[in-house]
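A protein chain is absent from this complex, but the other protein chains hold their places.
The block that comes next holds subunit A.
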Amino acid sequence: MSSGDLKFYYFDLQARGELTRLILAAAGRSYEDIRFGFDKWPEYKPKMILGQAPVLELADGTQLPQSLTIARYVAREAGLAGSDNLESAKIDAVVDTQKDVNETYFSKVFPEKDETKKAEELKKFLDETVTKHVENLGKLKKAYSKDEKYFVGDKLSWADLFVFQSIQALLQAVPEVKGKFGEQFKPLMDAINGNENIKKYLDARPQTAF
């Protein structure tokens, strides 16, 4: 399959684009990874279906917006979205739970310009949100996993990749979060870091601010 079949448009950042790039990497799927800086955005914006990024563009020009819809679509195409409806839903539940936490960080902590307020929001985020989140992930894993590594069943799914990416991104932004995750996700992180396709992608991917 030539890379002309699939185009992924996003900023030269991880943020809301990296999950899809990871899924495509895990699937060994080639695609055109179109990255642009903020300065180039005015050129790209009118070409994006809702004037937002990321966008996935198929060979026939069809565009899909919405980062998690795109990720779920490529995950389904790659067999990383569960083997039946219920498994897909369990995976979605883990994804939605992680998404809630990411959104809390991006809406409450990240944009805060006042240093004092930001420190307060960050403390609240770490003490309350992340603590509860680690508990929640543990509960979901206990309910859905058949394996010590993966969240649902006994194979890698896009939920695992989303948690992996989110933890990595959070660690980069807020190093003090490290202690909060304990050892419980180490088997998962090791498995993903050790996955041949993913390792190749991670070794080659550009370093970005976030």
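We take it that a contact is a pair of C-beta atoms (placed from the backbone, for glycine too) under 8 Å apart; a residue touches a chain by one contact, two chains touch by 3 or more; residues count from 1.
In this text, contacts and distances are computed from a predicted model.
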From "Glutathione S-transferase", "Exostosin-2", "Dynein regulatory complex subunit 7" or "Phosphatidylinositol glycan anchor biosynthesis, class T", the hidden chain's UniProt protein name: "Glutathione S-transferase"
Touching the absent chain when the full complex is considered, from A:T97, A:Q172 or A:T208: A:T97
Per the touch definition above, residue among A:L50, A:A119 or A:L171 touching the missing chain: A:L50
Omitted-chain contact residue, chosen from A:Q66, A:Q172 or A:N197: A:Q66
Touching the absent chain when the full complex is considered, from A:K47, A:K117 or A:K139: A:K139
Touch residues of subunit A, complete complex, unshown partner: 49-50, 58, 62-66, 68-70, 72-73, 76-77, 85-86, 88-90, 92-93, 95-97, 136, 139-140, 143
